[in-house]
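The other protein chains are all here in position, but one chain of the complex has been omitted.
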Amino acid sequence: MTTTSMVSAELHTEVTLFYARHMRAMDEGRVLDWTADFTDDGVFETNVRPDPQIGRAAIANGAGGAAQKLLDDKVLRRHCLTTLDIRHGLDDVIHASSYAIIVRTPPGGPTAVEFLCTCDDELIRANEQLLIRRRSVKRDDLVFAPTLGA
Amino acid sequence: MTTTSMVSAELHTEVTLFYARHMRAMDEGRVLDWTADFTDDGVFETNVRPDPQIGRAAIANGAGGAAQKLLDDKVLRRHCLTTLDIRHGLDDVIHASSYAIIVRTPPGGPTAVEFLCTCDDELIRANEQLLIRRRSVKRDDLVFAPTLGA
Partner (left out) sequence: MTTTSMVSAELHTEVTLFYARHMRAMDEGRVLDWTADFTDDGVFETNVRPDPQIGRAAIANGAGGAAQKLLDDKVLRRHCLTTLDIRHGLDDVIHASSYAIIVRTPPGGPTAVEFLCTCDDELIRANEQLLIRRRSVKRDDLVFAPTLGA
């Protein structure tokens, strides 16, 4: 549920730069930096897995293996964030929605779109920093298809 | 024709979020929400068709069929907005130009770039809301090729 109050230019800037840094952390294999953007009890749900991951440790565990595999294979993967929407919710929650184009490059190329995710986050502010308390990621290629690994 | 006055951070935020919501409306098949972002007498011209569509009803009619076809086929199509420029024009018109990467996903994938559009809009403000009074969309694949359906 969101309210209709205007999003300030300061918040727009803060959220935009938050994501630019958050996405780079993952793309550069800095999983702990990436995970630090979640609350301790953050929830990560995705249509890739049947159950959500709950808590920063579980989220880090889920992301770490995939990140290491990319590093080992020298595959570069970029989360290209576009079409970011921001809305105020109740209780100072900030809703941020984006389209992430996942662009994948093996050594020497070719570069290609691997998939597209919609990402819907609930952000809160703690110690003057934004943190993700709930993330819902949906890969478009799985919306109308069986879940991977199910 | 544009003036050289600076674009404020507030306007940048407003226009950016306007497009994030406008593009989602189309991508989620909410054609009436999308059409509501045009003025009653809005003009939509594109290099896909020889004649412009004039008026909100004509614009809705043009977009509705394509949107329904995608829903029927369970194809997800995202207008990924990038490289947004904003300029002040005469008479309080705001010129907004963007690159929209159209990313298409059939059920189960694969996801691919379908085409790229440049979008040049004239925005005006009415009842504190931004509205599109004129849109010019060009698909890059048709710029140097025969018009589709001509």
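Letters A and B name the chains as they come in the text, with residue numbers starting at 1 for each one.
Quick note on the criterion: a contact is a pair of C-beta atoms (placed from the backbone, for glycine too) under 8 Å apart; a residue touches a chain by one contact, two chains touch by 3 or more.
From a predicted model like this one, the values you see are computed outputs, not experimental measurements.
Shown as candidates are A:T16, A:T39 or A:S136; the residue that touches the absent chain is A:T16. Think of the hidden chain as still there; on chain A it touches residues 8-10, 12-13, 16-17, 19-21, 23-24, 74, 76, 78-82, 101, 103, 105, 107-113.
On the side of chain B, the interface with the absent chain consists of residues 7-10, 12-13, 80, 82-86, 97, 99, 101, 113-116, 118, 140-145, using the contact rule stated above.
Note that in this section only the chains that are shown with their structure count from here on.
Chain geometry summary: the mean Cα position of chain A and that of chain B are 26 Å apart.
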